[in-house]
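Since the structure comes first, as structure tokens, the remarks are kept for the end.
Note that this complex is displayed minus one protein chain, with the remaining chains in position.
Labels run A, B, C and D following the written order; every chain starts at residue 1.
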Amino acid sequence: MRRFIKKRSKKAGLPPGTLVHIGEQKAEEVSITVIDYDEARFQEEEIETVEECFPFKDKPTVTWINVDGIHQVEVLELLGDCFGLHPLVLEDILNTDQRPKMEDFSEYIFVVLKTLSYNDQSDELEPEQISLILGPSLVMSFQERAGDVFDPIRERIRNGKGRIRRMAADYLAYALLDSVVDDYFLVLEQVGEKVEFLEEELVTNPTPETLQTIHNLKREMLFLRKSVWPLREVIGALERGESSLIKESTGIYLRDVYDHTIQVIDTIETFRDMISGMLDIYLSSVSNRMNEVMKVLTIIATIFIPLTFIAGIYGMNFQYMPELVWRWGYFVVWLVMLVIGVLMLVYFRRRKWL
Amino acid sequence: MRRFIKKRSKKAGLPPGTLVHIGEQKAEEVSITVIDYDEARFQEEEIETVEECFPFKDKPTVTWINVDGIHQVEVLELLGDCFGLHPLVLEDILNTDQRPKMEDFSEYIFVVLKTLSYNDQSDELEPEQISLILGPSLVMSFQERAGDVFDPIRERIRNGKGRIRRMAADYLAYALLDSVVDDYFLVLEQVGEKVEFLEEELVTNPTPETLQTIHNLKREMLFLRKSVWPLREVIGALERGESSLIKESTGIYLRDVYDHTIQVIDTIETFRDMISGMLDIYLSSVSNRMNEVMKVLTIIATIFIPLTFIAGIYGMNFQYMPELVWRWGYFVVWLVMLVIGVLMLVYFRRRKWL
Amino acid sequence: MRRFIKKRSKKAGLPPGTLVHIGEQKAEEVSITVIDYDEARFQEEEIETVEECFPFKDKPTVTWINVDGIHQVEVLELLGDCFGLHPLVLEDILNTDQRPKMEDFSEYIFVVLKTLSYNDQSDELEPEQISLILGPSLVMSFQERAGDVFDPIRERIRNGKGRIRRMAADYLAYALLDSVVDDYFLVLEQVGEKVEFLEEELVTNPTPETLQTIHNLKREMLFLRKSVWPLREVIGALERGESSLIKESTGIYLRDVYDHTIQVIDTIETFRDMISGMLDIYLSSVSNRMNEVMKVLTIIATIFIPLTFIAGIYGMNFQYMPELVWRWGYFVVWLVMLVIGVLMLVYFRRRKWL
Amino acid sequence: MRRFIKKRSKKAGLPPGTLVHIGEQKAEEVSITVIDYDEARFQEEEIETVEECFPFKDKPTVTWINVDGIHQVEVLELLGDCFGLHPLVLEDILNTDQRPKMEDFSEYIFVVLKTLSYNDQSDELEPEQISLILGPSLVMSFQERAGDVFDPIRERIRNGKGRIRRMAADYLAYALLDSVVDDYFLVLEQVGEKVEFLEEELVTNPTPETLQTIHNLKREMLFLRKSVWPLREVIGALERGESSLIKESTGIYLRDVYDHTIQVIDTIETFRDMISGMLDIYLSSVSNRMNEVMKVLTIIATIFIPLTFIAGIYGMNFQYMPELVWRWGYFVVWLVMLVIGVLMLVYFRRRKWL
Partner (left out) sequence: MRRFIKKRSKKAGLPPGTLVHIGEQKAEEVSITVIDYDEARFQEEEIETVEECFPFKDKPTVTWINVDGIHQVEVLELLGDCFGLHPLVLEDILNTDQRPKMEDFSEYIFVVLKTLSYNDQSDELEPEQISLILGPSLVMSFQERAGDVFDPIRERIRNGKGRIRRMAADYLAYALLDSVVDDYFLVLEQVGEKVEFLEEELVTNPTPETLQTIHNLKREMLFLRKSVWPLREVIGALERGESSLIKESTGIYLRDVYDHTIQVIDTIETFRDMISGMLDIYLSSVSNRMNEVMKVLTIIATIFIPLTFIAGIYGMNFQYMPELVWRWGYFVVWLVMLVIGVLMLVYFRRRKWL
């Protein structure tokens, strides 16, 4: 629940552009890494003070400044001042309750993304907000905690694998976007396994807990959807290439990411349909079971109630009851009861209740 | 209920532009405050008669006229005359049953907004209509009652905090809009708490009252939605900046408010989905319970009905019933009953009813 | 039902433009009123023969010809000939089964509208078709029966109240449109009262009749919707002002009517949502009741079935039943029964069935 | 069922443009009628061989070639050759499984339509495909069987009634379209009667067959919808008048047909809503009935189970049961039972179960 609404109250009434971190602090400490490269050179540094990354500002090489942990407002303020970011951008980076969006400030593009991952303890989906700034030869990325989403890209830059070292900052930004979208596929794989498991459970042994699990999955889909739909718009807007910061040659790669996003959405929608189908199956299997129970009750009751009535008749103490003194009365009653019982069973079978 | 339809009958047949106040009178008396400022100067006055605010009309400084309480038609008429407002605008301000909307009259922009807040007594959402007029160096705001939505902005202007004193009237209008939208976040936080509480109740102790609460929440969402969807259009239209009254530099701030509105809508939709999911959970938990009850009934009945029948048999008064005179007859019957009971229990367990 | 489909069979196969009145005859006789005015002069006449209104054709003053009752085909034919109306227009006026629509024939604009009102006897919504023709200085209106929808406007023209006498024919057409839309608010107020009443009934005393009423309301909403949605398009098209017959100054008034239409639609949609929510509440209150009934049955049956069984045991007539001769046997059995009963009650309470 | 999917397998793998008749043969024999007219002249011929209609090709008069029965591929091939129709057009005419569509081949316009009629025997909706070709002075129509849809038009041409003889080929095409759309009104009238009948049945005597009928109607609506929605696009495209084959003066008539189509769609949607409302009513009336049944069971059982238990108690054979020897014991028991019964009835009445 919490995750849908973060306490914004602490910001209420403050002028726009006031920097307040909204959300939980997820990283112990803020750590800043700078990677600077072109086809020939490569430099990677973990820096201590924000000021150390100022010299990279005017270098012609591609500079990637990655900030893990965003709860220290001062760090952001310094970065914002140095690289000329709009106060509203800084505010949005700090407010981890953002919807994925893209804003083009002509000198730079600001992108907010969400990644989702299953928390190992609670088995719940946890969102993390990732903000990207793409300048002419600069990419800045802000994560809530040190994550491994961008590790393969770091590796690729270090090794000079693929075409990343030959390309400009926009390609790096694309690569970051791509790894975020690829991350969704991993989450969907996990969801897929859950769905598969649930489907089996539904057939073999449905319990009220199954229902709870179905509803949890349903909500997770809601959650995924809420993150991915705006992502599509974001990447679509980047791809349409209205910004001069994105070269045409990168457009084709963005189209590829765009296709992946569509596929993620498609899969989510399919899962949603499957899950709501599972709900239907669950409910009708429950009602089938109920019918079974009712049928057994009816058959037992319908057979024995009349028979018990007959037994009751001959348990009466009237002084004059001719049948009681008949020699074979008892056995005749048994016979009558048997016939009634058999007739009823035949009737039930004819009505297909047995 | 009432709140969806206000009595318009008293206006039926009157020519358009006739000023009639539609709605309940919420403020005791009409109070008018004028705030006049530029970067250097600041003046704040509570005025007695409408005429006192006429001199502010032609000042180059930014003038903010705030009217709390709109039930005195004469006040509005005078203001309208002085500041050249269209009769339909005055009519719309008085008719508190408006849908949020924006109208551009080239010399001024007219905006109708809704705020919602929980009434402390009835715990129901109560709407209030806020109308804004944005002129070249003038902002007029009309509230149904003296509220605290705009207090932080007044404070900011007084203290010269933020950039508000350096900016023109359009920035002030933006700030008012922003505080209205921020107000929705506060309402959503409250809704969020209700939803959270309800979810717990649903798991621990669902009662028919839970159902009622779910339906109330559902309706409140309907209500919120009805206010916020048109708000989005309003701010979207302002942001697209077709009016010369809104400077380009304010556009970026309006885009920010627009993003917030989208986020409010997003959250409302998510809540709606969650609430309808809760309804499903409630209904299936009720039907699960029902099944439990039915199963117990069936098991008890199915076991004891045949046994009672047997007891009935040997309660019959036939003169010749061989079993009755057997030495161990009574104990054999007990044994038979036990065997039948156990067999049935085994059967139920095999069918997973126990 | 009938009202959704009117017998068109009598027209099948006739060439287009053939004038046949489709619908029930609602007025006794056709009555034609002519109102002719400008700012200075005013003339109102009830005329006997159609020909009397021909002279008004070329007057520069605004002429409003109102026809109540449209079942006399000849009247329409004469009017059509004189004022140069297209045969299809006349056909549409006569066919009271039209969908609201607007058609621009450059010399005149043809508008079909629907009003709805509750029939006093049957308490059902009854539609009436109103057709308007707007020429350069002429408005013609056709109603199925003499109604009071337009009375306030007549009054306003007579008294010269408001700006109507100073304005041209397009303003008159606007005023007629406005009164038609205002009429919907009156219907919605009545619907609102019904909904309110129903909501109370739902809480205090839901009966199968409640369900019927909910469904009736639902259908009425369907009905309202069917009339109002196209109305919105009609007024939207007029407002966009593509016709030279509508002056720009009237545009702002049409925008106002348009806003009202949106509000009517909004309210209808809200009612629809509320009504379908009421249906849900009704159904789950019925199923809650059912559960109550089931629980009582189960508790009574589950407690007494085993006890009756025990009583049955000691009602058996075996010669050798040791308990029967015990001194305190009877009281021990009572005790055992009591203990079983109490244990069961405790069990039920633990399961929260009591 | 069959009607949704016709065997296309016989065409699989054949090159496009191969002429194969798909569908059932509905007419005994192919019959071709030629009507040729202008304002002055009129000629009507039933022709034997296709070649006979070749001379009409270059006549300046309007020629209407109507083909009833399309299963003879050779006939179509000859016509296609002579009048220069594209092989794909001929293929579409033969494939009676087409969706209504319009294709503009600049020299001619090709339109596929569907009519629906209730089969007298099976009371099921049966589709028939009608294809139209509109050339400069030529209309060709292809029907699956000799139908009476076009008879009134033939009559009108013969008699020179209406404006049809004065108009060109596009007006004839319009007239044919119009009669197809009018035909839908007749079907909807029949559906309307069914719906009315069903509604009454639902109130007076709902049976499981009622449910089946509701579902059949629902499917028929599906069916109608599938035919009419594309029809709307077809007529809309014709009306927008992008083809030089359609004169502007005909545009207004097409707009009229378009309005009718919208009205047909509207009515279908209303019926759909009504039918699904009827389903809801049916289901809740069934569940109401069920509740009634359950209540009676519960009341009977709840009253008599405890009483039977008491009777069982005094049917026990303990030697020492003090009550049994009391003088008024029997009557006291009766009294106790009566009191219990009455108390229960009071309880039930208080809970509103009676």
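FYI, a residue touches a chain if its C-beta (ideal position, glycine included) is under 8 Å from a C-beta of that chain, and two chains touch if they have at least 3 such contacts.
Just so it is clear, the structure is predicted and the values come from calculations on it, not from any experiment.
Contacts of the undrawn chain with the visible chains, over the full complex, involve A, D. Only one residue in the set D:82, D:252, D:307 or D:345 touches the chain that does not appear here, and it is D:307.
By the touch rule set out above, subunit A reaches the unshown chain at residues 151-152, 155-156, 161-164, 175, 178-179, 182, 185-186, 188-189, 192, 195-196, 199, 252-253, 255-256, 259, 262-263, 266-267, 270-271, 273-274, 277, 280-281, 284-285, 287-288, 290-291, 294-295, 297-298, 301-302, 305-306, 308-309, 312-313, 315-321, 351, 353.
Where subunit D meets the chain that is not shown, the touching residues are 1-2, 4-5, 7-9, 11-18, 86, 88, 97-99, 101, 103, 205, 208, 211-212, 215, 218-219, 222, 226, 279, 283, 286-287, 289-290, 292-294, 296-297, 300-301, 304-305, 307-308, 311-312, 314-317, 321, 323-330, 333.
What we mean here is this: only the chains that are shown with their structure count from here on.
Chains touching both subunit B and subunit D: C. Remark: subunit A and subunit C have CA centroids separated by 42 Å (rounded to whole angstrom). For subunit D, residues touching at least two other chains, in rising order: 315. If the chains shown are joined wherever they touch, the resulting network is a simple chain of contacts running from one end to the other without closing. A list of each chain pair in contact follows: A-B, B-C, C-D.
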